[in-house]
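One protein chain is absent from this view; the other protein chains keep their places.
Here is chain A:
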Amino acid sequence: MPFDKQLPQGVSDLYSNDYEKKEYVIGQINQLTKLYGFKPIQTPTFEYYDLFMSMPNTLDTDQMIKLIDHDGKILVLRPDATIPIARMVASSADKKPFERLSYVTNIFRMQNGESDVFSRSFTQLGVECFKEKDAYVDVEMIVLAIESLQAIGVERFQIDLGQAKFFQSLLKTMNLTPADERLIQEKLEQKNESELEQVLGKYKIDKKSKNVLMRLTDLFGNPLSVVNEAKSLALNDDMREAIYELEWVVQQLEELNLADYISVDLGLVNNLNYYTGLMFQGYVHGFGRSIIQGGRYDRLTEEFGLPMDAIGFGVYIDQLIDVLEKQHHFLKHETIQVGVHSEKTIEAFQVARQLRQAGMVVNLFSYETELNVDLDQKLIQLRDEHTPFESTEDLIDKVGHMYGKN
């Protein structure tokens, strides 16, 4: 195929059926976020590279898709949804309306791999709540995440909770260099027990802290038992506080009868320079990637000069559609269309308008449709069946009846 008719790597067209699915998924979740008081917002598709560069270690700058502005400044296509929203909130003069924000947006990432599994442009739906830190909000966000997945009929999913502060408070006591901290975090993130042990062997760390770090690789699963064990591992007040916070959230979720959807992993330590408290990820049984990512980030707006606590999560819409397809959730319920035919075109237009007002899909003058109306012969044809009609009212009544049945 000639170059000018091909698509670049990592992007794709969405045909009507697929787009309808996407609209459906987004619509269902957004109905819910509205009921929770979230108001939709939009940030620009591209912003200055410096905005994302100034965030310490949050995003891989190699993965950003860059453009050069006419004055030579570097722009990037939105590589993350939350940072621009934090910027927007912090730079707004009017703080009041910014409390609960929702978005549906495309995220752009350069994928440098040889395979095309990861798309370079994907849709994320998310909510962000900017409000003074409050444990009730943490619970509410997790409930919203669970209800969002329920609303579109996802089965066998699981929300895995973590607590950034537990690990962060432990690291703080060790006085390591940032590079060493990163190395420990990397090994823990991989649950790589043997290499973590090797790495820890190189540093002068007291035995107790070392033990707790090693235990973290395996500290996941049933919420209450993990929390209980973690309590006995807490070495200082900050760690204890982190665990009590998590325990409270878990208890609330249990009492709301949502315990079945919850697991806890205290070794969940990715994106730690971003998250400051509760973190969570959503997984679906039999699907290899996370479909929800979220957590509390109380220090992000500080980067823009306005300290404000915040918590949010994002749903990967494209992956969610894959999940629903895997679970056979999109039954074919395509609506039928009505064709209207007449020598007198004006009359056909008028009847079509009335049918549409009655909520039917009309494809004027088409013979591809299952249901056809011949105004000149006063006949309604549904497949091989012909039904006569008297007046326009009678027509709309009869067509409506057949339309409803099919």
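The rule is short, and it goes like this: contacts are C-beta pairs under 8 Å (C-beta built on N, C-alpha and C of every residue); 3 or more make two chains touch, one makes a residue touch a chain; residues count from 1.
One rule holds for everything that comes next: contacts and distances are computed from a predicted model.
**Q** According to its UniProt record, what is the protein name of the omitted chain, chosen from "Succinate--CoA ligase [ADP-forming] subunit beta", "Peptide ABC transporter permease", "ATP phosphoribosyltransferase" or "NADH dehydrogenase"?
**A** "ATP phosphoribosyltransferase"
**Q** In the whole complex, not just what's shown, which of A:S290, A:Q337, A:Q350 or A:N363 touches the removed chain?
**A** If we include the chain that is not displayed, A:S290 is the one touching it.
**Q** With the full complex in mind, choose from A:K131, A:K191 or A:K344 the residue touching the hidden chain.
**A** In the complete complex, the chain left out is touched by residue A:K191.
**Q** Of the residues A:N30, A:S102, A:Q163 or A:S263, which one touches the chain left out of the display?
**A** For the chain that is not drawn, the touching residue is A:S263.
**Q** Which residues does chain A use to touch the chain missing from this display?
**A** 115, 117, 156, 158, 160, 190-195, 220-221, 263, 265, 283-290
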